[in-house]
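Sharing a structure below in structure tokens format, with a few things to ask.
Only one protein chain is missing from this complex, and each of the others stays in its spot.
Each chain gets a letter, A and B, in the order it is written, and its residues are counted from 1.
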Amino acid sequence: MADKLKPESEAEKNSSHNPSRRRFLKGVGVAGAGAAIADHLLLNVEAKEAGTVQATGARPAAGRINLALKINGQKRNVTVEPRTTLLSTLRNHLDPPLTGAKLVCDAGTCGACTVLLDGKQAYSCLVLAVDTVNREITTVEGLGSPENLNAVQKAFVEHDALMCGFCTPGFVTTISAYLKKNPNPSLTEVREACKGNFCRCGTYPKIFEAALAAAKSK
Amino acid sequence: MKAFEWVSPTTVQEAAELLQSGSTARDMDEHARPIAGGQDLLTTMKDYATRPVRVVNLKEIKGLDRIDGDARKGLRIGALVTLAQLEDHAVVKRSFPGLAEAANSVATQQIRNLGTIGGNLCQRPRCWYYRLDEAYCLKKGGSECFAVNGENKYNAILGGGPSYIVHPSDLAPVLVALGASANVTGASGKRVIPLEKFFTLPSEGSIRRENVLRNDEIITEIQVPASPFAAHSTYLKFKERDSLDFALAAVAAAVALDAGKKVREARLVLGGVAPIPWRVPNAEAFLAGKTLNASVLAEAAKLALDGAESMGKNEYKIPLTQTLVRRALAKVGGVTT
Partner (left out) sequence: MQQQPSKKKKIKVPRVVDGIETMVEIEVDDVEGPVWGPNDKHSLLNHHLQRVDGPIKVSGVAKYTYDQRVPDMLYARILRAPHAHARILSLDTDAAKQIQGVRAVVSATDEGAAAPKDGATKQPVVLFAGMPVAAVAATTPEIAEDALRAIKVKYEVLPHVVRAEDAMKEGAPKVEPDGNLEPKDKRGDPEKVAADLTKCEVVIEGEYRTPIVHHACLETHGHVVDYRGGDAATVYASTQGTFTIPGDAAKTLGLPQSAVTAVVEHMGGGFGSKFGIGIEGQMACRLSKLAKAPVHLMLTRKDEFLFAGNRSGSWQKLKAGANRDGTIVALNALQYQLGGVADGSQAGQPYIYNIPNSYRERIAIHTHEDGSRAMRAPGHPQACFAIESLVDELAYKIGMDPVEFRKKNLKDPVYHRQLDRGAREIGWERRNKTPGGGAGPLKRGIGCAVGTWGGGGNNQCKVDVSIARDGSVTAAVGSQDLGTGTRTYIRAIVAEELGLGMNDVSEQIGNSKLGRANASGGSTTAASLAPSVKDAAVKARLAFAERAAPLLGGAKPEEITFFGGTVRAGGSSLPWKQACAALPAAGIVAHGEWVSSLQASGVHGVCFAEVEVDVETGHVRPIKMVHVQDIGLPLNRLALESQINGGMIQSLGMALWEERVMDADLGIQLNPGFGDYKFPGALEMPELVPIIDDEDPREAVIGVGEPALIPAVAAVPNAVYNACGVRVRDLPITPDKLLMSLMKEAKI
């Protein structure tokens, strides 16, 4: 069944750092009917790889790019690649990093990396950092501090809505955003709002309690 | 995820040309791809199922994020309209309820906040063989659909072969039922494609694609015509795990009833069971002129699954889908069963 699995040459084929691939990428910019328009949209690839470039608004980019992001009300500069997710940017590229959003599934299936984009819940593992310029990014750290918890965080502590705590930041951001949209939810609505977040220790019932209590406390 | 080049054109024309010029690689999975919400594209890129050399961001293009129209004129939905926008839209909820339900049924709030109508229609299959980097399947240029002799519990019972994926879109069955069409722009011009003709069976179109879009083409707008049945539409989705899952089976149903509660016109489209949204004209024809009751629903359900075949582990989809057909029709027909 060897032939059914990935071809052996795949490693070579898939490496973006392979020299032949690099030449190919360069050729892309001037090929075909889009050449005229592409000329002004695409930067010179060699230049891109030599150093970092700015990527603001509609300017195209590859290689390492500088971004200015608005995170928790602050402007943060960071250098990443177009493929770098917002989650990886927060955790691995920002200095100092923001590690509240957790990397758990990296596929939009668990909710632990949930942040708010312009106030709305988003999986930061399914958003590219380059795609978040000009958006307000809020992480769990931006919602409250240990000394000054927001209502949801406070209710989580009071109702024991966490055990290992690895899913907790995602639930906190999700519920904090949801209660802004619906300040007085029913249990059914809370469950529905939480369905994109998964906990393995089994804290769901306490999370529901905490969410309802937080809504009441406001 | 493989490195790529990021471009944010501001017009549809520019985007189409960037897609075209970025699609010269021999392997079509390396061709340039458009990104809107990215909620599916990025997952296929992380799995290396697609490895585009260029990603063309559509969100800087103005005017594609609006919902216009009403029950009388029909809807014009920009391709960048998010699923969250759709499910919350008053006109959609009131006059096209099936569409609002379908949007609401997608994944989770996080995904619906970013995922768009255009992206939802252009999703790639969820078949685990397709998604696993290790399995070099038919959809990725290999020579075998592993589902045939493998774990095919989630695969197609209708319209399959030689690939047996099921189409993952929740919006597609409803939009097909409502007679919607897509406005499409490519490098060499525009065209309007009825959604019923948009999706392609693996035996018809390219086995490595699920629709007729050329690589330089972008959906810009979905048009949903006014119809007598749009207001009586529904979408029932059955999931293995309610919290987050794709459909094991789904049914979009819409009926127009006359004054005597007889069916004037019915639309019935199945989801999660075929490589395309699966319209069942024979069941629709059967329903015309009937008064909906238990035996009519049962007969329609039977007709709807005409020709369905088990691959070995997905036989359950037949009775399951029949149940959903009965329940969807009962709901839109106001029948208590």
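By our rule, a residue touches a chain if its C-beta (ideal position, glycine included) is under 8 Å from a C-beta of that chain, and two chains touch if they have at least 3 such contacts.
Predicted model only: the values in this text are computed from it and were never measured.
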(request) Can you work out which residue in B:D88, B:E151 or B:E196 touches the chain that's missing from view? (result) B:E151
(request) For the chain that got dropped from the picture, name the residues of subunit A it touches. (result) 1-2, 4-6, 8, 10-12, 14-18, 81, 83-84, 88, 91-93, 96-107, 109-110, 112, 139-141, 143-147, 149, 152-153, 156-158, 160, 162-169, 172, 191-192, 194-195, 197-208
(message) Counting contacts across the full complex, list the positions on subunit B that touch the omitted chain.
(response) 1-3, 126, 128-129, 132, 134-135, 146, 149-151, 153, 238, 240-245, 248, 313-317, 319-320, 323-324
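Heads up, the rule we're going with is that only the chains that are shown with their structure count from here on.
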(request) Just give me the whole-number Å value for how far the CA centre of subunit A lies from that of subunit B. (result) 26
(request) Provide the residue numbers of subunit B that touch subunit A in the complex, in ascending order. (result) 1-10, 14, 17-18, 20-22, 24-25, 27, 35, 38-39, 42-43, 45-46, 48, 51, 53-55, 57, 59-60, 84, 107-111, 113-114, 133-136, 142-144, 146, 187, 242-244
(request) Show which residues of subunit A lie in contact with subunit B when the two form their complex. (result) 3-7, 13-14, 16, 24-25, 27-29, 31-35, 37-38, 41-42, 55, 57-63, 65, 81-83, 85, 106-109, 111, 114, 117, 120-123, 126-128, 130-131, 174, 178, 193, 195-196, 198
